[in-house]
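Subset of chains shown; positions unchanged.
So that you can tell them apart, the chains are marked A and B in the order they are listed, and the count of residues begins at 1 in each.
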């Protein structure tokens, strides 16, 4: 049986270049905080432990690690120092220890897996993930001979032959858990910044007669994020991965570059998505459903053969059954739409439960808020709610009931009843001319006096 | 006089990689089913006949060919077998026969024309459209000597010198109608899959002492579509063509990458389109009109000097006269707007006829549906419909009539009349505090009991 893996996630960096009150590793990517991508990818290795290393007072960051524990790096004294802070939390762990970075969320589980396997096979004390850089200039180089990683040379320390090397250090390491304490302990800080660098673990391992290796990944997955511009680049890369996966599922996207997915968006086959659709987290979409252009959907289950949009917004807590139609300028919030129900035009349905095959007219508002409480609107099956109605919640409209257009409904409507809540029309023949003359003179007067 | 052309469109492929209930060649591109692009491009050659070859039971596909006839390929036994199925439908045809693919919709009429002309000039029995591939690895190579196509070598059968050839087979062929029967008849199926390959027509022609030639087109136009991802790539290519044509017409698009056109969208000069505008099929836009950001327009004629959007949706059957204004969160469906009419804010106008220079207030709903029938709203010229009105169709509002804000209109309003359909306001001084206290305690009680 293989020894268990531990993962140390370094998350103590300052992130000042983000110019943000929000800690860098909590900035969102595909709907998740950045660090969560690292945690989810690590979790697929089924490690025995995941430990976060955070800065003092970084409570929000620590909370993002839950249920995984975090330790505090007291002072920013380098990556080896940060890893050292995790040692107490690794007490008793003998298997491989992966050290990854919370601000490099594009790393794949496959690369981590490959690194661990290679270390196990080579019985390496230290393994490093490297990549072939298009432009290696800014990176430390991995000097490999006969399959062994001889050393890591910082960019500024390279000689001419080393500068020609384009195999670069990603920073991600796998260290033998039985040796990690002694290796980190052997790292010094005699350098310009007086910091302890994790890269020196390679030299420490070699000095102690251990094996070090390097394993190659793709440059793109090691992109660290230090600025808002780099955050946007990473978002684009993640979106491309998610869109490719959606295509593979059998999703059609007329313009995939304008469909924004969340890390957890779930699609069945034969879903069609128009241009300009944004998915927040927590959305699943069943087969045969079409989401037209200009929609924003979050936290909702969408059934089969549903038609949504264009210009629809579905907010968290919504549940849309099969064959529902939701049209333009319609907002759903925490609302259930029963099978075949329709709300096709300009409506707000909040905290509502709409029965199967009911029809909600254009301009209908579920008046769910009175300034203090949020109240539910419950509509039975096969009800017909006329256009421009106001349903003052809490309210129940029974099965097959009919609310006439323009009604304000303040009392429950029993099943099969017709509710009126509107004034009777009065028509004053020939009076428009006089009304207009009055309005016109009022406008002229206002213009004259500059008063409105 | 030139001999007439026939076109055989192969559309019997399975398309399983699309993972779709909809047949592959019916998936939409720029608003048309994929195969329609092939048919329209072929039709510009003014062929004497177009014949589709479809799979058994593919009624939807056959329908997409109408008025062109289709024949059925009984079993999927290769492209030559498919072409053979079309022979009865080519009875008596002596001119060139183009064989094209329903799932390669980017092919241009110009390339087909060039192939036919070259075949005529060279008196070729078989002509093949080829392209210089950036990466020829996956393609069959066209081996040309002294202007003659000697043979087509499948990628897996290439020797070293043939592998260096980057002139590749698109699959599109032109075959002499007088010879097509004998050439197809000479093709065997002694290969791994026991299929009959159309590419073997070249060898068959050469063996019978006929001339074969190859004509070059652009790699991009021969892109076949086998997956949803490839569908999206083709869509992007088509959109770029359509956008370039629009620029040439004198259309301004601030961000052309976010304007989605249909294959049949028609523009006059001096049209301005903001970012994020989607055109469905059947739209024409006249000169001087501005369509602002975030609009969705389909099946509508748009006049001159019109202002639309942002956030407007115009649905099929709409006709928008000159100088009309349609503003944000407004939906038109099967609605005519007369010259200079305005609907600037949050409105639904369905099955309506709005007279010239009329003003439709914010929040107005044409109540066109009662659960059973759709009814028309007819508004005369220079009418004024106050905000938040509900016009319960069928209804007529006369010329110059005035509907006061918030009215429910259930009876026709004569020309020049003023209609009220709203309650008189009652104001209870000092009562807000008591009302709020009541609402607040209700909310507190609900919170306490967990009941809403």
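Of note:
In this section, a residue touches a chain if its C-beta (ideal position, glycine included) is under 8 Å from a C-beta of that chain, and two chains touch if they have at least 3 such contacts.
Since the structure is predicted, the reported quantities are computational estimates derived from the model, not experimental observations.
What's in place is 2 chains of the same protein, and the file's complete complex has 3 copies in all.
One rule holds for everything that comes next: only the chains that are shown with their structure count from here on.
On the side of subunit B, the complex with subunit A involves touching residues 18-22, 27-28, 227-229, 231-232, 235-236, 239, 257-258, 260, 276, 278, 294, 296, 311, 313, 329, 331, 346-348, 350, 363, 365, 367, 369-371, 384, 388, 390, 392, 400-402, 407-411, 413-414, 416-423, 436, 439-440, 442-444, 446-447, 452.
Across the complex, subunit A meets subunit B through its residues 244, 247-258, 269-270, 274-276, 288, 292-294, 310-311, 327-329, 345-346, 351, 359, 361-363, 370-376, 384, 386-388, 394, 402, 405-406, 422-433, 435-436.
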